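Pasting in a structure now, in structure tokens, and then I'll have a few things to ask.
A single protein chain has been omitted from the complex, and every remaining protein chain is retained in its original position.
A and B are the chain letters, set down in written order, and residue numbers restart from 1 in every chain.
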Amino acid sequence: MVHVSMTVNGRNVSAEIDPRTLLVQFLRDTLRLTGTHVGCDTSQCGACTVHVDGAAIKSCTTLAISCNGSTVTTIEGLAKAGKLHPMQQAFQDNHGLQCGFCTPGMIMASVDMVNRCGPDLDEATIRHELEGNICRCTGYHNIVRSVAQGAREMGAAATAQAAE
Amino acid sequence: MYAFEYHRPTTLAGALADLENADAKPLAGGQTLLPTMKQRLASPSALVELSGVPELSGIARDGDAVVIGAMTRHIDVAQSPVVAGAIPALAALAGGIGDPQVRNRGTLGGSLANNDPAADYPGAALALGATIVTDRRRIAAEDYFTGLFETALEPGELITKVSFPIPQKAAYVKFPSPASRYALVGVFVAKTADGVRVAVTGSGESGVFRVDSFETALSANFSPSALDGLSVPADGLNSDLHADADYRAHLIGVLAKRAVAAAG
């Protein structure tokens, strides 16, 4: 067993874990943060996407112990003070989800996309940048619109914040 | 995943000491190793996490080369102004590995040490004539890639950095496998003072390889039309569900022309 501690959604957590514990297992089984999902074994579907130290990663392909000392954000930590993150709101506004299983990973990947690529995203960029996430329900049509809206609103929020 | 011991050294010396155990494996980005272990196809007795070793990171221009630390993530190579200025084809290649989440964790050294025949970096290393620097020696790319998932690395030997000579022009064009998005065929073309080098990844039964006939033709005339009528034989190329050897051979020719055109 090894000792791991990290900050998850602003909360300091620590536990004794088997070194082979994946980050997603730590989140789901130890912390009971079940919003992060597992959809494949080969690191392709992206349902397990979370942010570690500000970057989107696949928590099924990351050891929990590798995140010792890191700051982790999951889908449960995205809304602040009861207000949905603009990307979450955009997915609802644009019917960017159906069964909801891929959605947490989609949203976390999309937030990361905006952080890397900026708020003005054209359709081709969005589709390309979603390469690491698979959805079986929506045909991506409304996900693309969701991400575009979420990106614009993240940009507007950042501008407004900078002006304050 | 089978059980293993976990080490997280903070110095290169510490990492090498941990890797003296023959069944230990370095954990670089883990983007290939961990899925393999999850499917119980690999069972190292120990993993040695390298992310805490500062000597293994960084990107720097060193004369006529760009030197990149082994633990540099793909995203860092893709976004590096140093790489973009000196070898834009390398930055573009790194920006096309896997997907954004994979690029946020996967590393140069991990990719080269694994030498997956469908990986992208081996194409760049071979075409650019890179030198793989380890804890104990410098290995020319020619000598480094020895077969499928096989390299010249000795047990316990660790890549510390890679030196990529700066070409006059270069481009990499990948044809991804429809399902996995790994390279079904990837062609890296580099024009250097010593001539043109063409490396093909994703296709060879023994991994990455160079195409002499293309290099000769392009060294004489660096334009797509120089490759008219030339082809690589299907013998020695992989056949799988997504592409048989004939199709791969055909794609190599197409992509090589496109790479030359992209290199300008």
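Here is the rule we use: contacts are C-beta pairs under 8 Å (C-beta built on N, C-alpha and C of every residue); 3 or more make two chains touch, one makes a residue touch a chain.
Definition applied: contacts and distances are computed from a predicted model.
Remark: of the listed names "ABC transmembrane type-1 domain-containing protein", "DsbE family thiol:disulfide interchange protein", "Carbon-monoxide dehydrogenase large subunit" or "Peptide/nickel transport system permease protein", the one matching the undisplayed chain in UniProt is "Carbon-monoxide dehydrogenase large subunit".
Here the missing chain is touched by one residue of A:2, A:55, A:117 or A:134, and it is A:134.
Think of the hidden chain as still there; on chain A it touches residues 18, 20, 28, 32-42, 44-45, 47, 74-76, 78-79, 84, 88, 91-93, 95, 97-104, 107, 123-124, 126-128, 130-131, 133-144. For chain B, the list of residues touching the undisplayed chain reads 1-2, 39-40, 175, 178-180, 182, 241-244, 247, 250-251, 254.
Heads up, the rule we're going with is that only the chains that are shown with their structure count from here on.
As a whole-number value, the distance joining the C-alpha centres of chain A and chain B reads 28 Å. Note for the complex: chain A touches chain B at residues 2, 18-20, 22, 41-44, 46, 49, 55-58, 60-63, 65-66, 68, 109, 112-113, 116, 129, 131-133. Residue ranges on chain B touching chain A, taken from their complex, read 1-6, 8, 27, 30-31, 34-35, 37-39, 47, 49, 51, 75, 98-102, 104-105, 180-181.
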